[in-house]
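As you look at this complex, bear in mind that one protein chain is not there, while each of the others sits in place.
Let's turn to subunit A:
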């Protein structure tokens, strides 16, 4: 987990999509939002979940690893940057590699689009736009100590299991304090790669 990072707390999320609108205001990708907002329990409740880039640390940035154009750079502070527009070929390898479903492809521009933790803001000490406006603190920016000072007893996870693969991330998720199991199940195991059964 990065020192100063985003913490995602779906328990606080009200699904209002302020993050989605705020992301669209960024001067570097005005009009386009990088945030995914899913309603995860439709038909039963109004529960919702925002997804920003998790800035994977180990293995480092699967999106960058698979990029054939070396367009996705990771800065020394651990932030996985958006694909460099002068290099990106819009092949969508990163989209397929990301375990969290984060990158998108702008089909018209043939370029990848991805959350870069509002590098233009965080580099100047500001919080990312989404975590600045989030009405509920479901997206929180700061250190773990700051989060815990404000929310007594809060527990976070920064490693997620996808089958046998465990991914550690720079961004962390708040998890139920009484249900901490490390690592947190991240999704279904990978059963097939390129037609080959890898189980």
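The criterion applied here is as follows: contacts are C-beta pairs under 8 Å (C-beta built on N, C-alpha and C of every residue); 3 or more make two chains touch, one makes a residue touch a chain; residues count from 1.
Convention: contacts and distances are computed from a predicted model.
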{"item": "Omitted chain (choose from \"Spermidine/putrescine ABC transporter permease\", \"Molybdopterin-dependent oxidoreductase\", \"Peptide/nickel transport system ATP-binding protein\" or \"ABC transmembrane type-1 domain-containing protein\") - UniProt protein name", "value": "\"Molybdopterin-dependent oxidoreductase\""}
{"item": "Among A:56, A:127 or A:173, residue touching the chain not depicted", "value": "A:127"}
{"item": "Residues of subunit A (touch criterion as defined above) contacting the omitted chain", "value": "1, 4, 11-18, 20-22, 24-25, 33, 35-39, 42-48, 58, 121-122, 124-127, 129, 131-137, 140-142, 144, 146, 148-156, 158-159, 166, 168, 177, 180, 182-183"}
